[in-house]
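A single protein chain has been omitted from the complex, and every remaining protein chain is retained in its original position.
Labels run A, B and C following the written order; every chain starts at residue 1.
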Amino acid sequence: MAAPRFEPQDPGYAERVRASFARQGAMGTLGAVLVSVEPGVVVIELPWAQGLTQQHGFLHAGMVAAALDSACGYAGSSLMAADAGVLTIEYKVNLLAPAQGQRFRMVGAVVKPGRTITVSEGHAYGIDQGREKLIATMSCTLMTVLGRDGIRH
Amino acid sequence: MAAPRFEPQDPGYAERVRASFARQGAMGTLGAVLVSVEPGVVVIELPWAQGLTQQHGFLHAGMVAAALDSACGYAGSSLMAADAGVLTIEYKVNLLAPAQGQRFRMVGAVVKPGRTITVSEGHAYGIDQGREKLIATMSCTLMTVLGRDGIRH
Amino acid sequence: MAAPRFEPQDPGYAERVRASFARQGAMGTLGAVLVSVEPGVVVIELPWAQGLTQQHGFLHAGMVAAALDSACGYAGSSLMAADAGVLTIEYKVNLLAPAQGQRFRMVGAVVKPGRTITVSEGHAYGIDQGREKLIATMSCTLMTVLGRDGIRH
Partner (left out) sequence: MAAPRFEPQDPGYAERVRASFARQGAMGTLGAVLVSVEPGVVVIELPWAQGLTQQHGFLHAGMVAAALDSACGYAGSSLMAADAGVLTIEYKVNLLAPAQGQRFRMVGAVVKPGRTITVSEGHAYGIDQGREKLIATMSCTLMTVLGRDGIRH
């Protein structure tokens, strides 16, 4: 995916995204690490853990999607104004292969930023014995929220 | 939603679903409890927990969806043969309101069972001070898998 | 589906929806008729036609979805202000059975209206020899647009 390049509105976008990520209890539970934050592109990684599995020992589809949703959401957030909040309106995930591996990488990238609505795409990779495999794709719709208490980043 | 009534193929469907649920590490992490298993309808509940939050203290959309996906998947599984496995092919979730509440209820119901493909719908409710509110809807496509080692329930 | 009941903001909602429907060239091409417009619920019907088929003679999935999208969009529009426009942001359709029949009925119903974002659900039925069958379900996200020239109803 040759993602288009975007200009951030907020020069402090990376610190803002990192601070918000740190406040997400769910990312701690996933063991997720924010690997990189660029304008419109965010990468998150997490290791396999027993507490994230489905009944066959692979990562639970919902857990893959939760991390992928965060990557997509923060990709959108990176292009928003400093005082904006971001809400996920909806997402769809296609699970292409069992989430097998020792580590997982989630890449979220903005396809179309907008004043109100931003659309991101996500790609999840399982890293098994050093070999990387696409395991899931996501499309995600985000809304910019301005001036509502309690949902500001 | 007046869900259609379906006949289970496997009289032991409820025990089978409960045993599979117990093997999902992710459900333990979510604190999720299997409230009821009927033919084509499964209900899961979980309490609010810090480890499931996004940056504003609400439940993370991905965690809501993970629990909802399990409800949808087990609803499908309840109608399958005793030796069948179930794979989630894809799902889409619409987040209608912030996941606010002390408890959350996820209802998964089969819309259309099939030999190979089953479609389920999910509804997630936040229970806040005893008042229940619809917070998310899901549509979910499942595949029946027969005779593949490692993905049998 | 026991759809919730909503109060329209615009008492002239039904005339407004009918006038907009009449301006859609695509509905004429589909041979679609607006059967009923209630607050938050719109029903559209169309007959089978050779010009709407896929390679096996059933209705093309895309044509089913196009009519269903209109039902969902007008369901949302019926609850909006008189001067608002409606844009479809995204939709997802699950095709449950081949679109077989002499006639087809599309029911769009609002699940959650909102100031900016409205979510609708759609159900498509094939009517074959008088027997009705659910052939597709849709979830659809709409945006209310105020004050932009060219996209006002």
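Here is the rule we use: a contact is a pair of C-beta atoms (placed from the backbone, for glycine too) under 8 Å apart; a residue touches a chain by one contact, two chains touch by 3 or more.
Here the structure is a predicted model, which is why all the values come from computation and not from measurement.
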item: Contacts of the hidden chain among displayed chains; value: A, B, C
item: Touch with the omitted chain, as defined above, among B:R16, B:H60, B:K92 or B:H123; value: B:K92
item: Chain not shown, touching residues in chain C; value: 20-21, 23-26, 28-29, 49-56, 60-63, 65-70, 85, 87-95, 98, 150-151, 153
item: Touching residues on chain A - with respect to the absent chain; value: 1-2, 92, 94, 96-97, 111-112, 119, 121, 134, 137, 139, 141
item: Absent chain, residues of chain B that touch it; value: 89-90, 92, 116-117, 119, 139, 141, 143
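Just so it is clear, only the chains that are shown with their structure count from here on.
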item: Chain whose Cα centroid lies at the greatest distance from that of chain C; value: A
item: Chain copies touching (chain A, chain C) - same or different residues, decided at half shared; value: same
item: Fitting chain A to chain B on CA atoms, where both chains share a sequence, rotation angle to nearest 5 degrees; value: 180
item: Euclidean distance of C-alpha centroids - chain B vs chain C, Å; value: 28
item: Chain C, residues touching no fewer than two other chains; value: 92, 119, 139, 141
